[in-house]
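The structure is given below, and queries will be raised subsequently.
This view holds just a subset of the chains, kept in their places.
Chain lettering (A and B) follows the sequence in which the chains are written, and residue indices restart at 1 in each chain.
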Amino acid sequence: MESPEAKTLGVGMVGYAFMGAAHSQGWRTVGRVFDLPARPVMSAVCGRDPEAVRAAADRHGWATAETDWRSMIARDDVQLVDVCTPGDSHAEIAIAALEAGKHVLCEKPLANSVTEAQAMVEAARRARERGQVAMVGFNYRRAPAIAYARRMVERGRLGVLRHVRVTYLQDWIVDPEFPLVWRLRREYAGSGALGDLGSHIVDLAQYLAGERLIGVSALTETFIRERPLPAGAVAGLGGSGTGGAARGPVTVDDAALFTGRFGSGAVASFEASRFAAGRKNSLRIELNGDHGSLAFDLERLNELSFHDHTEPAADSGFRRILVTEPEHPYLDAWWPPGHALGYEHTFVHQARDMVLAVAEGTGPEPSFEDGLQVQRVLAAVEESAEKNCVYTPVPV
Amino acid sequence: MESPEAKTLGVGMVGYAFMGAAHSQGWRTVGRVFDLPARPVMSAVCGRDPEAVRAAADRHGWATAETDWRSMIARDDVQLVDVCTPGDSHAEIAIAALEAGKHVLCEKPLANSVTEAQAMVEAARRARERGQVAMVGFNYRRAPAIAYARRMVERGRLGVLRHVRVTYLQDWIVDPEFPLVWRLRREYAGSGALGDLGSHIVDLAQYLAGERLIGVSALTETFIRERPLPAGAVAGLGGSGTGGAARGPVTVDDAALFTGRFGSGAVASFEASRFAAGRKNSLRIELNGDHGSLAFDLERLNELSFHDHTEPAADSGFRRILVTEPEHPYLDAWWPPGHALGYEHTFVHQARDMVLAVAEGTGPEPSFEDGLQVQRVLAAVEESAEKNCVYTPVPV
């Protein structure tokens, strides 16, 4: 596969925590599984703590470690910058990378504000004219079951869409003594369940529906308004509390519930929460059209439920398609039917699609425009929540 | 069981369509399964069409048939009036029956408007002083799994409640050519999915939570705004269309989506629709508290899902309790463990609880007050839907 003259694509990644580990797995594996027009090379990883980033490079297989993302962006052996930091630094890094002539893959949500996202879209637009590509990391689009669901919608298997129904439920902060990690602070995370989980389900709903929300009505809640400060620095997901007596305010939402309308007349409901005890990573989406329905549950990500409403009622029902056939998206590169893929495969597929987009020089999806649009929905959600749930149009 | 001197309770039922058949099954079976302080006697059934009501009496086991509900109410052998008509006549019949000194069981929703419901509550209040009882027929409370879920909430197994999440989805009018039956006309049905399905889930949510909604935000939609007129008279659920070219306007909602707040701080989401292809009678409810979660699906009504969040995470998960043990509500009267009950058993249980309430002279639940409260929530939903989803308090 790797003939001497094979094209390569140097990747530099900023951030190396949970998302960084997942992306590394994607970059490391993609060329081993898929036929690609260019071979990704894991050139450099970047982080502020020299020792930690060096360890991360060794662990995850990056050739070198950097402590200044500006230096990393400047490297010749980096053609693609992969942004895995918290949302507050997305705009700065991504724009700089684009302006430096690099392709950019940016974790979701695209930014912590619409303004930042707009600037990113502008930068991406200019870069596109130079042949660069930019993608936002809504990785769940790359779960084969989701990609196949989209294909079924495109083929008209649902007919006229009536309903989209999505929940994304977790339970990792149910305990009031769970510490005040960065994800619970507005200055770092932008918002809480809304940005973290809600952005995923807004993107999925729009992606699968094939159209955009035109307005929303929302209600948000913060159940626990003060939490113990974390022991060390601003910790990640697993940050053990035990900060002694010191407490700080939770400045993001714990849960967000909203409804919305699509331009076509379909309606949608959304719920994102970190307070659903027993639901670990439960993203469920269902679409109902007049010809059929689709349902998906991330906790069973190799399965897709499909009801064909054009069949005789007596013989019809939701069927469980095991999305592991070679005809399914991405699957011809993997294992025989019935052999399950996992969460991290979405990152391998994302890496594949990014490499293909770079090779073709065409804008990959979800584009920064898509990311901005999600941001606009989230902003409308927050506005509606502040204004007594009033229906709030999403600007086009 | 039936000693000569055994007390009896004469029942007169108004209406004999779908609900009438289900209630008949309840009255006919209850004394055969449960030990009761009084034996229900199916004295009379009432309907406008003499021939049809006579046939219904024979079919369902009512001793006599009446064509005038006022006459039926006046009968000495009727002590309890069971109102199974469409919502537009509930108030008139129920109030007259209460004023005539009868106990009343009234199908849900209690009425088509808050005003009517208030009058009914007034009548029930006066009647209560005379020892009469009045109940509204939210029969799903009598599914053993729901009754047991309530018991678990009462025992504190969920801890502090955070979320209630309910959907009630059907698909019987997905076809735009389905005719304009009475359930699709405001003058008969009051509302559409909202009153028919939404009333059930509002009642269940409040019942299981053990508290009341204080405000809602809502969005409703009518996807198909004109339908063929039914061939004959205003038909029931199964009314075959084929009304030729004539069409009429659908004057109720096809779907209602709403969110709400409980006084305790918990939040709730609701969705009722008749446009969810493949969902036949899919009422799903989930409650999340900080000590545990419960989930139920009416299509699998013998099962209750429970997650105990106080257990070690590695050993915990949603367990499927088969609610068929003798310790479960109503179950000691039925079959051995693992032997399923069905939809109609909820009516047998409702009849049982009604007979017990009559014997004890205490107001059974759900009371007319409960029915009025549901009506108020529905009215707030409609108001919010008209006012751009704005959060609308539910009057106390």
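Keep this in mind: a contact is a pair of C-beta atoms (placed from the backbone, for glycine too) under 8 Å apart; a residue touches a chain by one contact, two chains touch by 3 or more.
Source: prediction; values computed, not measured.
Engineer: Could you tell me how many identical protein chains the full complex contains, when just 2 are shown?
Structural biologist: 4
Just so it is clear, only the chains that are shown with their structure count from here on.
Engineer: Note the rotational component of the Cα superposition from chain A to chain B, reported as an angle of 0 to 180 degrees in steps of 5.
Structural biologist: Going from chain A to chain B via C-alpha fit gives 180 degrees.
Engineer: Just the number, please: Cα centre separation of chain A and chain B in whole Å.
Structural biologist: Whole-Å distance between the two chain centres: 42.
Engineer: What part of chain A is in contact with chain B in the complex they form?
Structural biologist: 162-163, 165, 167, 169, 171, 174-176, 217, 219, 221, 223, 255, 257-259, 261, 265, 267, 269, 271, 273, 275-279, 286, 288-293, 307, 309, 316-318, 384, 388-391
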